[in-house]
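Read the structure below first, then the notes.
All protein chains but one are shown in place.
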Amino acid sequence: MSVTSRRLRSIATATLTVGLALGMTTACSAKKDAEPNANGTGPVTISLSYFGTPGFNQAVKDFEAANPNIKVDVKNEGQTKDFAPKLAQWISAGSGASDVVMLEEGMLLQYLKDNKGFANLLDLGASSVEKDYLSFKWKNAFTADGKKLVGLGTDVGPLAMCYRTDLFQKAGLPVDRDAVSKLWPTWEEYVKQGEVFKSKNTGAAWTDSATSVMQPYIMQNADSWFYDKSDKYIGDTNPAVKKAYDLGLDMAGKGLTAKLARWSADWDAAFKNAAFATVPCPPWYTGVIKERAGDAGKNKWDIATIPGKGGNWGGSYLAIPEQSKNKKAAFELIKFITGKQGGLDAFAEAGPLPSSIAALDDPKITDAKNEYFNNAPVGKIYAGAAKELKPIYLGPKHQALWENAFEPAMQAAEQGKLSAQAGWDKAIKDSKALAEG
Amino acid sequence: MSTTMTRPRNLPVEPPKKNRGRVRSASAALWDASPLTYLALIITIVLSIFPIVWSFIVASRENSAVTDIPPPLTPGPNFFDNASRVLANTDANFVYGLINSAVVSSCVTLSVVFFSTLAGFAFAKLKFRGKNALLLIIILTMMIPTQVNIIPLYLLMVKFDWTNTLQAVIVPFLVKGFGVFMIRQYAESAISDELIEAARVDGASTWRTYWSVVLPALRPAAAVLGLLTFMETWNDFLWPYVVLNGDTPTVQVSLNILATGYYKTDYVQVFTGTALAIVPLLLVFIAFGRQIIGGIMEGSVKA
């Protein structure tokens, strides 16, 4: 034991002691949240739980300014995958949830079926604002019997197709976004262009994975996916599902996909390494690309229209748990955040495309350009696409059926671990078992 | 469930009385690390440290550095920028998270070490009826899978009105079967029955024996247990995340908030946050390191 290490030790001990003392003081002086004041005699405090970066901060400030009687306690709950089980616990225990909670599409679907834990927004006067929202978004938040509205939509995900101009140039394809849009009026044309692209040996694939083609295809071409409206499993008989599966695996078989698993480290890196040329992209996805492709990818990406008709991918809702003691104030907050002002605030702060029609018509959105994507007029592209979206019925366990049963089996087939037929059989067997379990 | 320990038979028990000088030099040769040992340890440590050093390197760079191949091996210029970004993140409440974690980990550690040495000593060295059955129960407690316990435990916290308070992450963890079992196994071989007897004969109560004879002898194991408990508590995520909200975070809950984006992971913030979160653990380690390495060398020299 040398002198220095002894000194180091005493410094460490001293630091710890001070830190602890500080901590104890804070711990003892920390108060629990004040009880909500439900009588309306003074200012009411309501809480709002969100995950990810939906860009609510400015909207909440504006809301508080407009409603001096309501204070909002904003809670960032971290990551979606952690928040979903936590919320399920709150709902199940009947305690713990905030007055307003954000629901991702998959979570909303679950709670449309198990809707006891949530307030009916129609009872709070939501019908008066129906016309403010894109109609598909409004309809998607109703329970199967159409009597209960669980949430109001924050943002929507109309699809476009992002592509790399540098790879297109190399392959001798046009690079101008209007010309590119004309290359693929249908998915069949899209596959054909992929084969042309492949024959030019750029070293890159046409798109990232078979599964990322399947999703938009179904979203465009069917009004249901795994479930019919009575929540019966129809994944095995729905022709759109089989068609989309075959389309995806056909592309994989022709060597047009990079066979990457989405949201993996390889997939992240593939953006930077220009490993594929096109990818279906809703508005929030532009952030995904920018984040991963980094500075090196600037101005190398552009945005064209998606093959086929319009389709939606992703987007969230705000809902009020039944356990909330301040539903009125909570509803005011939801109306504000999902309304015109809130939508514009969020768009400016974090970029999600609002589901409020008035916001979509605002020049702040229609004139918006995305510098990273060659100054593509994203506002015009996406706001235009958003208005053409039609509702699609997804059903209670859609997210789990897709992500935990169908997609893995399809990936196994794409990676060659299973034949296309075996992959299909497994995808159907697993998703059916899950739907019925 | 009792373990018997037999002394190796072939070994002479009495230290040879002759040749004291030879014993000394033999002892030195036995206990000095050879160059080979150093080499093996250095390899071990390089392997252990690389991922961490690398995450510090990433913490000093920009997000896109994460997927560079070959990976960046030198620190970049951004560490302090990134650190101030972490500390300024009001959602993550990072400093408050650090303080809460320090409080929680210290309380849990002190309690676990105290109750474990107490019970471990009783199981190893005291005679009482039902001992083996009780020990078996303790071992069984460790086999309960943690994932589903969360639900009943959460309901319990709701009933106690402890959600969003630090009690919720302290009180359920004040004792650990692991600790009792570990100390019991250690005490079994490290404390002689004669020692306890001697204390008894001197009129010491059981408590007194524990406090002034047993506890000092258990020091190395207690220090290891304390360290492991502290780190485990410090790094626990799932339960604090479920039962606390962003207003009362532990440091891991704060880190989770740092990691989020709208469908993206801000690697640099995560690594920077982790780097900052490790510092208190290093302090603990430096402060208690001596306890862990204590003993053996003094003992061998003394003999």
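Which chain is which? They are A and B, in the order written, and residues in each are numbered from 1.
Here, a residue touches a chain if its C-beta (ideal position, glycine included) is under 8 Å from a C-beta of that chain, and two chains touch if they have at least 3 such contacts.
Criterion: contacts and distances are computed from a predicted model.
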Response to the item:
Taking the list "Bacterial membrane flanked domain protein", "Sugar ABC transporter permease", "tRNA 2-thiouridine synthesizing protein B" or "Electron transfer flavoprotein subunit alpha/FixB family protein", the UniProt entry for the undisplayed chain gives the protein name "Sugar ABC transporter permease"
Discussion item. Just to verify: which one of A:Ile91, A:Leu167, A:Ile289 or A:Ala304 makes contact with the chain not shown?
Written reply: A:Ile91
Worksheet, complete the sentence: Had the left-out chain been drawn, it would touch chain A at residues 5, 81, 84-85, 88-89, 91-92, 110-111, 113-114, 116-117, 261, 263-266, 269-270, 273, 275, 397, 400, 404, 408-409, 411-412, 415, 417-418, 433-434, 437
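By definition in this document, only the chains that are shown with their structure count from here on.
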Worksheet item: CA centre of chain A versus CA centre of chain B: separation in Å?
Response: 39
Worksheet item: What does chain A use to touch chain B in their complex?
Response: 1, 8-9, 12-13, 15-16, 19-20, 22-24, 26-27, 30, 32-33, 51-54, 73, 75-79, 82, 85-86, 89, 92-96, 265, 268-269, 272, 284-285, 287-288, 291-292, 294-296, 350-352
Response to the item:
chain B residues touching chain A in their complex are 62-64, 66-67, 69, 91-92, 96, 99-100, 102-103, 106, 150-151, 154-155, 158, 163-166, 241-242, 245-248, 253, 256-257, 259-264, 280, 282-284, 286-287, 289-290
